[in-house]
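Mind looking over this structure? Questions follow.
A single protein chain has been removed from this complex, and every other one stays in its place.
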Amino acid sequence: MSEPLLKVCNLDVSFRSRGGETHAVRNVSFDVGVGEIIGIVGESGSGKSVSCRAILGLLPESASVSGRIEYSDQNLLGLDTEGLRRIRGRDVSMVFQNPASHLDPLMAIGAQVSEPLIHHQDASPTQALDAAIERLREVQLEHPEQRVNSYPHELSGGMKQRVMIAAAIACGPGLLLADEPTTALDVTVQARILELLKSLNEQHYLSVVLVSHDLAVVAQVCDRVLVMRHGEIVESGDTKQVIYSPQHPYTQQLIESQPSRMTIRPPVATDTDTLLDVSNIDVEFASPGGGTMRALNDVSLILRQGESLGVVGESGSGKSTLARVVMGLVKPKSGDVKLRGQSILQKRNRLDLSVCRKVQMVFQNPYDSLNPRYSVYETIAEPLERHKLVPATKLDERVAELMGLVELDSSLASRKPAQLSGGQCQRVGIARALAMDPELLIADEITSALDVTIQAQIIALLNRLREERGLSVIFISHDLTLVRSFCDQVVVFQSGRIVESGAVSGVLEQPQKSYTQELLLSVPTL
Amino acid sequence: MIARWPKSLRFGAGIVLLWLIAAVLAPWLTPADPYAIDLDNTLRPPGGDWLMGTDHVGRDVFTRVVFAARIDIWMGVMGVLAPLLIGVTIGLFAGYFGGLFDSVMMRIVDITLAFPFLILVLAIVAMLGPGITNFIIALALVAWVSYARLIRADVMVVKNAEYVQAARTLGFSSPLIIFKHVLPNTISPIIVYAMTDMVLVVLAGASLGFIGLGVQPPTAEWGAMIADGQAYITEAWWVSFFPGLAAVSFGIGLSLIGDGLARMLRIGDT
Amino acid sequence: PKSVAGEEDEADIIRIVSLYRTQTLDPIKSVFTGSIEAFGQLYTRLLRLDENDELIPGLALRWEISADATDYTFFLRKAKFSDGSPITADDVAFTLLRMRDDPEAAYSETVEDMQNAWAIDDHTLRVRFNSANIPFLQGVETAFLGIVSRADVERRGSVDAFSDIPVSSGPYQVVEWRRNDRLILEPNPHYWRAGYPLNDGAELIEVVDVNTRIAMLQAGEVDAVRYIQNSHFAELSEDPDVVLPVEPAMRVSVLLLNHDRPPFSDKRVREAAALALDMDRITKAMLRGRGRTANTLLPEQLEFYDPDFPGWEYNPDRARQLIEEAGATGADVTINITAPDSDWEMAALIVQSYWGAIGLNVIIQKMDQALYEQRLEDGDYDSSIEWWYNDSKEPDLAVRWALCGSCGNRAYYTNYQNDRVDELVEMGTAEMDPDRRREIYREIQALAFRDVAQIPLYYFPWPNAYSTGIEGLRLRPSTQWTLEEARRVP
Partner (left out) sequence: MFLKVGKRLGHILPVLLGISIVSFGLIQLTPGDPARMILGNKASVEAVEAVRERMGLNEPVLQQYGNYMLNLVQGDLGESLRYQQPVSELIMQFLPVTGFLALYVIVLTVPLTILLGILAARNRGRWIDQLIRMTSVLGMTMPVFWLAMLMLRIFSVELGWFPVSGFGTGFVGHLHHLFLPAVSVSIYLIPVLVRNLRAALLEEMNADYVVASRSKGLPEGYIFRRHILKNASLPTLNLFGVLITWLIGGTVIVELVYAIPGLGTLMFNAILGRDYSVIQGLTLFYAFSTVIITLVTDMLSALIDPRIEL
């Protein structure tokens, strides 16, 4: 291989904040060659996102960066704004980890995808829009011609992510920094996105830095892998070598925690009481072009006490919407939700406390579901305090305990969401939900931003809670391996309908519907 | 604590604090009685016995400027606090709940906005009698509307934010969500506006003084002093200049505080 | 004048800007200054005033008064209304009767006692009173008795006839009445005084803010400013393009005291209130040498005004003593003033300071005029700083208005009541011998003064300013412009 495209030498990033200084990245060095795909895996909060942002000079003012970043012989750290601008989006572009907050809420997505084309390639707006539609099609967004007029708040999590990807590859950059680009995508779409990246890589020598916690994905597409922990690179090398003969103990632990290798827990007895009874739910949204769009269509399901129900299906198929209906955040057009036989559909603004105590939800978008002004401690302590779940004297203790449960370092307690990594935010959300000590937990992609070790620990935690307290879980995920290892029952969503349901062993081992089969086929494996 | 305040906040707070001290210590800081007239020494220029000269009835302008801080600070604070509290509360609830409450409140807003300030003040002054308290009552009755409208617009957006929905799923009561989650994320423009508004309130007093319905003579109040003095602008500029200067400095202090607070409240800004 | 950008000023139009507004064009429907000034330009009267403000023939060429002063006969000249129809004795009779009979007539004292008025022929008018009426001749000169067209009023009705463009008999007729803004006048082509007005028209403009009025004068947008305030004399007297003549006015500024309410119900307190004031100092401060301290309760321009009456001496010690005797030390006293008026506020401040010195606790209350008038009328006040003017030199109207407790308005709403004064007022109306009249009015002045009916402050001229570009314009003591005689300096 000739001269590397990107050379990162001794990158150091630290943040000044009120609490003092955080050293997020230390002495990181790596190269990316032309046409190479580099994977970065590692612990949540280990500095993966920060490193990527540092490359494009996108860190907040509070960050101080040192070291050397060279992109085809230009020192990016030495460039002025205009110089950086020329490179951003055209030569090097980035897919951010929280797609939701990284899209302008007031601009239609079509325009957001066409922007870089207009500015880097002097495309006329109509040309750019046509190209944007093409890109959106490439990232598997359905009906891109109509979708271009949608606004971010009208899209599902996975759709937003694909919009981000489309915008990033719009100008055919040389290097793509993809920070967890497929976390919110179901496996079929994920597979196609990965395929797309691969084909861009093959045809246009697109180099990619792929940040992911999904080792299988990394194994599938990456030439080389870097493993990060505590802001440092602990191991790097050829993908196969790192994955099949990991040297560093952390890497070994990472591979160990891969869901496929976890023991499958025996299904609980199916004769317990019915906990949740969702019947014939229809949900409609006003669609951008006028008229309505049916997000859920006659959805019914039953969840028994202590059971874990996996919800899988393509992005935008209505999984989160279902969760919102159960939580009373979205009012269905028709249908009913019963908890232990009692209807819990809310008419008033305030949700019934007795129901909330029993049913909790972890939101898909970890960042947006945290009040930007609350520190981690405040976020977790608030429900405990308000509902007097623990005596005031025990409050600190309980918060610390919850943070420990989700593997959050106690030093993060005073941070605000903007100062956390994606996975850290997600765990704050989990801790907050668990603080309520619910009987039913709706977990909407709770592991999407977590590295596998922590993922494994969280799953272990949930399993423990199921055993000890009879917790029931609705587990929305696109990670079929995880669903297989964790759930008893599963429903498969497609376009707002349940296309298949039943015991995990049945549905996932012998799928009846072609869609389910396709889903299974797309699962990346190590 | 203070060391971490933005510079503008420290500076603004300093100015306002100076005025507060001046207001409290007014009797000790000034050489004369703010109300004592002296027909032998009217319209004396600044200098000598009179630091800032004397006005048309021979009162010491400096003394009056210092004493006026008492009224003006009180007027500014009360004239903003009352409408702010009312307006923000109503705007929050109306925006958050929407529906009938919102419709009714917004209609009341429309109705209130339809009354030019002057009518209300005149009516209230006529009904309750002239005076500063009634002026503030009139102000509270009108000005809350601006706050309500401003905050409501933001609430409409924030209430759909996921963290607010998350708070709802935690079974928090609506007031709690409104005050602890929605309010902090919508308040910063309000605070900026409130600081501006405080200046405007002091000025509204002056404008009313211009049509003769502000504070009652002989109360020392910057706006009224400017209004009284403007007639002498060519003959004795100092009569209106110094109270004007005082008002401007106070206004600068307040705006700096507003900027500083906004900066402190802004997310991710250090 | 300096030409105002964008506005042609070819014609010789006299512009007067005033605080006071034209509220109606019906001469009997308002006694407010602004309206009166307009009436005078629109409606001619039987008599008019010469340069020295003495009565001379107006529409009436001459007149005869019966020996018992109950019958007046006026011989009219040939004259026309603005619509070209002749002004007849019948129109004049109609004017007089209308004032007497219209329940909405604002101020009909002059004709209250009139038995009848009728045309003997087209040019001869007879007016008969129930009893001797000496003041009448002065009365017919006032603007309220401006002559209106009977035919027109009867045709259009009392409201419509005056609501837009009335038929006028005076020097001008209305071009346009932009209510709340200005009254635009043009010469009445049929005006009986041949050759008048000397100008091509006039505008009476209404502007609230005194600073603006003055700026308009200085910028050449107007020729005369009505009512400037103390604060501007110094500046304007230095302006070479502006003249500030001292124009005597039949008015007096007074402190009204409410006789029905403590502490001023006690004569000792009233007297103390008067003794406490150093009138000369006050006058000097307020008028800057342009007027004089008032020594009686009647304006100095009036007939039978007593120039030798001593007036109040300044004696704060005596005042304090009286207050103590009356047990009023520390009593709360309000002074009502109208807003916005910096002069009254200044006067109030000064009075506050003097009264404070004798132990009264004074609260100044500034309020808008409507509220002020209401409180005055309701007797809901302690004291009030005011001025009043008389429409003619005749003291009859003045004493009826200001001092007579039984004449309808409770002695200017002070509730002052002295039966002897009331008796003298009636005597004055009927007394034909000028010397004896003088005695009557002097006694009234002395009595009211000693009772401290009100506290007179000072006599002050009209505070008007004129551009040097015009001549012949002044405001008479009786609040009438000599507009028809005004013209631009060639």
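The first chain written gets the first letter, and so on, giving A, B and C; residue counts start at 1 in each chain.
We adopt the following convention: contacts are C-beta pairs under 8 Å (C-beta built on N, C-alpha and C of every residue); 3 or more make two chains touch, one makes a residue touch a chain.
For clarity, every value in this text was computed on a predicted model and none was experimentally measured.
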Revision key, fill the gap. The chain left out of view makes contact with A, B, C
Review point. So which of A:Arg85, A:Arg137 or A:Lys338 would be touching the chain we can't see?
Key: A:Arg85
**Study point:** Where the missing chain touches chain A, by residue
**Key:** 53, 56, 58, 60, 81, 85-90, 93-94, 96, 98, 101-107, 115-116, 119-120, 151, 153-154, 164, 167-168, 170-171
Practice item. By the contact definition given up top, give the residues of chain B that touch the hidden chain. Key: 103, 106-111, 113-120, 122-123, 126-127, 145-146, 149-150, 153-154, 156-157, 160, 188-189, 192-193, 196, 199-200, 202-203, 206-207, 210-211, 223, 226-227, 230, 233-234, 240, 244, 247-248, 250-252, 255, 258-259, 262-263, 266-269
**Study point:** Contact footprint on chain C, counting only the chain that is left out
**Key:** 2, 4-7, 17, 21, 23-24, 29-32, 103-108, 159, 163, 178-182, 205, 207-209, 211-212, 215-216, 218-219, 221, 368-371, 373-377, 401, 408-409, 413
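Heads up, the rule we're going with is that only the chains that are shown with their structure count from here on.
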Practice item. Treat touching chains as neighbours and tell me the shortest step distance from chain A to chain C. Key: 2
Practice item. Please list the single chain whose C-alpha centre lies closest to the global protein C-alpha centre. Key: B
Review point. Measuring centre to centre, with centres taken as mean CA positions, what chain is farthest from chain A?
Key: C
Practice item. Compute the distance, rounded to whole Å, between the mean C-alpha positions of chain A and chain C. Key: 87
Study note, to complete from the structure: dist(centroid_CA(chain B), centroid_CA(chain C)) in Å evaluates to 43
Exercise for review: Could you put a whole-Å number on the gap between the CA centroids of chain A and chain B?
Suggested key: 48
Exercise for review: Enumerate the residues of chain C that touch no fewer than two other chains.
Suggested key: none
Practice item. Quick one: which bits of chain B touch chain A in the complex? Just the residue numbers, please. Key: 4, 96-97, 160-163, 165-174, 176, 180-181, 184-185, 267-268, 270
**Study point:** Residues of chain C defined as touching chain B within the complex
**Key:** 210-211, 229-232, 234-235, 281, 284-285, 338-342, 345-346, 348-350, 352-353, 363-368, 370-371
Point to revise | Contacting residues of chain B [partner chain C, same complex] | key: 35-37, 39, 42, 56-57, 122, 125-126, 129-130, 210-213, 216-218, 228, 230-232, 234-235
